[in-house]
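What you see is the complex with one protein chain gone and the rest in place.
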Amino acid sequence: MTAYKFLRAGRIAPFSGFEWPVGSWVEAETRVACGAGIHACRVADLPFWLLDELWEIELGDEITQGAHKVVAKRGRLVRRVDAWDAEVSTEFAAACVDRVRRLTEGRPEAEGHLADVVAWAPHASAAAVASLAARAWEAAEGGDGYDTERTAQSAWLAGRLGLHPAGA
Amino acid sequence: MLAMPEIEAPLPEESVASRDDAALVAALRTGDEAAFTELVGRYGGLMLRVARLYVPTRAVAEEVVQETWLGVLRGIGRFEGRSSLKTWLFRILTNTAQTRAAREGRSLPFSALAQREVGADEVSVDPDRFIPQGERWAGYWASSPRRFDDLPESRLMSAETFAAAKQAIDGLPAVQRAVITMRDIAGFDSEDVCDALGLSAGNQRVLLHRARSKVRVALERHLDEEGAA
Partner (left out) sequence: MASELSCRELVELVTEYVEGTLPGDELERFEQHLVYCGPCATHVEQMRETIRVTGSLREADLDAAVADGLLEAFRGWRDGRS
């Protein structure tokens, strides 16, 4: 199965600190002991794990589906998704802010959230803006609002980055 | 032709320590006084601190340490090295201390005290540090904590910081003090600590969390004060 993986600059895994090689298989047991396996994203999971670099990853054997990730016994970085860079990341955050702005139409009580998100967005990471936007939607419309915003985020990413939507 | 000395790969720290312990045990069996002195130097202070968790006075704790070493000498012939010397030593120590505590009439076991400590309602971080319920973004940090690892190592690992940590640990409820002393100071794993104190893994973890959280608060306060000074 092909999936996606966000890494810090230099192919560094955010929690284990593991430096991912390109092209060779990495076994979960040996190096990347993050819980029980190699963590990766389906397209719908992308907005939850946004970091500096996005990679396409091939996963092997025994793939477990989590709520917002998949876990495999082994994985191999195939290629970097070059389209995901600082500029697109800023565009993505702007799109999140725009949707929060749309949320306030006819809902004056959401103005406070919008003002906060607008104020914080320039200093926040894409992951933080995505979370703030989803929470703003949650405050207005409950759990469904949260899901709606997260779905919109992943659709934006898939479209802008040209990812195969089945992708996982 | 001269024989070239073989180059040895440096051993990881842990195995240097265990080889040393093993060598000292072997020497101790032959009655080597220097080996005994070295082991007492290595573990004596820590043993006293752990004994002190069980018994009411320093004088009694010193007797427990003395009794433990006598037990060690008597049993050294039977020590097979299946567990580390340190684990074996502290198992004798905690058994001795427990027996002694019962005799001193201070026999309420840690497991009973633990129920009370676990049952207490407490939070790890002052609730005022978070945005209050009912406001936007409730539960987020109201102001960000400051990184400790940005501080110079000489400041973080200073005598003053150590004193602040020690004072915080001394002020902990008995079981939390015992758990953090054995886990984080003495370096035992959770299984050993649960055995020694008669705690469930869950209670041990809750109390360790509370203990560490209080020490963290003390360090934060100390480092902030220093920073402001």
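For this structure, a couple of remarks:
Letters A and B mark the chains as written, and numbering starts fresh at 1 in each.
Simple rule for what comes next: a contact is a pair of C-beta atoms (placed from the backbone, for glycine too) under 8 Å apart; a residue touches a chain by one contact, two chains touch by 3 or more.
Predicted, not measured: the structure shown is a model, and the values here were computed from it.
For the chain missing from the display, the contacting residue among A:Thr2, A:Thr104 or A:Ser125 is A:Ser125, taking the whole complex into account.
Touch with the chain that is not drawn comes from one residue among B:Pro56, B:Gly81, B:Gly171 or B:Gly187, which is B:Gly187. Seen from subunit B, the chain kept out of the figure touches residues 31, 33, 36-37, 40-41, 44-46, 48-49, 62, 65-66, 69-70, 73-74, 123-125, 127, 130, 138-141, 144-149, 156-157, 161-162, 165-166, 169, 180, 184-185, 187, 190, 205, 208-209, 212-213, 215-216, 219-220. As for the chain not pictured, it touches subunit A at residues 14-15, 35-36, 48-51, 66-69, 124-125, 127-128, 130-131, 134-135, 138, 143, 146-147, 150.
Methods note: only the chains that are shown with their structure count from here on.
One inter-chain figure worth recording: subunit A and subunit B are separated by 40 Å, centre to centre, where each centre is the mean of the chain's CA atoms.
Of all the residues in subunit B, the ones that touch subunit A in their complex are 136-137.
For subunit A in complex with subunit B, the touching residues are 112-113, 116, 135, 139.
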